[in-house]
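Complex shown without one protein chain; remaining protein chains in place.
Then we have chain A:
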Amino acid sequence: MRFSKPAALVTGLAAVIGLAACGGGSDEGGTSAAPTKCTNKIVHADAPAVTVWAWYPNMAKVVDNFNNQHTDVQVCWTNAGQGQAEYDKFQTAISAKKGAPDVIMLEAEQLTGFEIQDALVDLAPLGAEKVKANFSEGAWKDVSQGSAVYAIPIDGGPMAMIYRKDIFDKYKITPPTTWDEYAEAAQKLKDAGGPAFGDIGSNVPALVTSLMIQKGAQPFQYDLSDKLNIGIKLDDQATKDVLNYWADLIKKGLVGKEDQFTTDYISGVVGGKYATYVSAAWAPGYLTGQGVGEGDDAGQFAVAPLPQWDESNPVSVNWGGSTFAVTSQSGNKEAAAKVALGLYADDASLEDGWKTQTIFPLNQSVLKSDEFVNAEVEFFDGQTANKDIYIPAENAYSGATYSPFTVYYYAQLQAQMAKIIAGSTTGDQAATDLHKQITDYAKSQGFTVR
């Protein structure tokens, strides 16, 4: 409430001077008047328009599919940046109590942080129950809090180990099934004069968290029904073990320590600088988009299940995966809910999504279709990766619990990873420091820490 008056004043002045002129009539949530600034074309101009922020690479096609099939509601889409860039804007809009879209694409681990600020709408009474059957229990758990449903899942990120067949063949390495074997293979490759076995960057806190959870760590215990209490456990043995494991590989020079998703890293992947890439089901699509798997390195990639700590008790984990949520700033929540439920849910969009490997669909209609199950994935040289690797990994995923301050937690984990990579801290120390930082932060935000 404290923000509204001066914020309105500043915005008003900006509008007078002309800075907001291009915003047009879209200031009231965008649903009352037809928004003037959409990336896409509106097909039925008289239907209420719903503003959407999303960054999927094939979003233009998905939005067109939706708009062509609906006469009662239209989507006005903007790409407000990928991941953190979009969350920063959304967070600012929440603080300003103005400027958020009606529907927003969010990764599952970010939901709680926005739920606690009352920024998202419970979709259960708005039709979410009707689509529940389309999703697995794990996928649905990631978007729900008790009986409330805060988003509709779209894609998941079951994890696996992508590897280079040419390097594995040349040095006679078989895909490791456990992390111990992974370290052994890495040592073998180095001794034979081969490239780095993999890479762990400082900028992939979500990946590191998944690997910690795989070992049995439970970083957060949190339930919105008990809003003020949170359980934090980042200094447990499992977390320390995982951090020490990677610190050790880095120290021995067995894996690279380059930040991922950078030009340097991608050029390394193209050039065979890394033998493996521990990543999620969306990775092939991302890599293809960056030009990996074409030219000299075409057909060189294959995928194997994620290495395990205990082979007799395998654990499946998730990296990324996103959803569509309706914001509480939306002026027309019913229309917005219709979009959140229907966008990227029609057959044509889903098919385009998984065929271009933009998404790993969570919709059972695709997951169970023969075409998807038996698809021979071109990036993996015709390997039936969905059937062999990704579908079993997705089915075994049971959901996770996230904190309401994922952004802060990731920033601190990132800082600790940077220290580990620079060799200035140990896994044990990093876990202890991280635990203290996050606990202090939670207390400063008014939580009671268990």
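The criterion applied here is as follows: contacts are C-beta pairs under 8 Å (C-beta built on N, C-alpha and C of every residue); 3 or more make two chains touch, one makes a residue touch a chain; residues count from 1.
Basically, contacts and distances are computed from a predicted model.
**Q** Which of "Ferritin", "Glycolate oxidase iron-sulfur subunit", "Homoserine O-acetyltransferase" or "Multiple sugar transport system permease protein" is the UniProt protein name of the chain not shown?
**A** Checked against "Ferritin", "Glycolate oxidase iron-sulfur subunit", "Homoserine O-acetyltransferase" or "Multiple sugar transport system permease protein": the hidden chain maps to "Multiple sugar transport system permease protein".
**Q** Tell me which residue among A:T39, A:Q69, A:S147 or A:S267 touches the hidden chain in the full complex.
**A** In the complete complex, the chain left out is touched by residue A:S267.
**Q** Of the residues listed, A:D122, A:D155, A:E258 or A:E394, which one is in contact with the missing chain?
**A** A:E258
**Q** Hey, which of A:T39, A:N68 or A:T92 is the one touching the hidden chain?
**A** That would be A:T92, which touches the missing chain.
**Q** So that we can see where the missing chain sits, which residues of chain A does it touch?
**A** 2, 6, 9-10, 13, 17, 84, 87-88, 91-92, 94-95, 113, 116-117, 201-203, 227-228, 257-259, 262-264, 267-268, 404-405, 407-408, 411, 414-415, 417-419, 421-422, 424, 444-447
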